[in-house]
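For reference, the structure I am asking about is given below.
Shown here: the complex without one of its protein chains, the others still in place.
After this line comes subunit A, so read on.
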Amino acid sequence: MDSLYRDYILDHYRHPQNFGTLENPDGASEEVNELCGDRIKMQIKFRISNFEFRIKDVKFYGEGCAIMIASASMLTEKVKGLKEDEIMKLNTDSVLEILGIELTPNRIKCAVLPLEALQKSLILAKKKRK
């Protein structure tokens, strides 16, 4: 088995992108991995163009393993500028594709947690608008 801990994964872990918090976010959600207690908070801000909501800024905050932090870092880089429905379409396979590694079932949750938090923050933001 190849090591999961490729250089770029470790780079994102050591120097995560979009790590921190946003002031007055449009949406936010915190998710916990019940297997290990790791937690992540996602915050988003929108911009509106052509009557569509797109991600203007996104930040995450939390404690987690290298896989979770790298996943959050790479995911938040990827989704800036995307439309709401494009983000809602992302799934486990998209996360693994972004990460470029294969994971065993016990570790999938680590990788997917940031996406779950992101999608939940979108849903909450949508509810807030209504």
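Descriptive notes on the structure:
Simple rule for what comes next: a residue touches a chain if its C-beta (ideal position, glycine included) is under 8 Å from a C-beta of that chain, and two chains touch if they have at least 3 such contacts; residues count from 1.
By our rule, contacts and distances are computed from a predicted model.
Matching "ABC transporter permease", "FAD-binding PCMH-type domain-containing protein", "Cysteine desulfurase" or "Succinate dehydrogenase cytochrome b558 subunit" against the UniProt entry of the left-out chain gives the name "Cysteine desulfurase". Of the candidate positions A:C65, A:L82, A:L96 or A:I123, contact with the hidden chain is made by A:C65. On the side of subunit A, touch with the chain left out of the figure occurs at residues 1, 3-5, 10, 35-39, 63-67, 107, 110.
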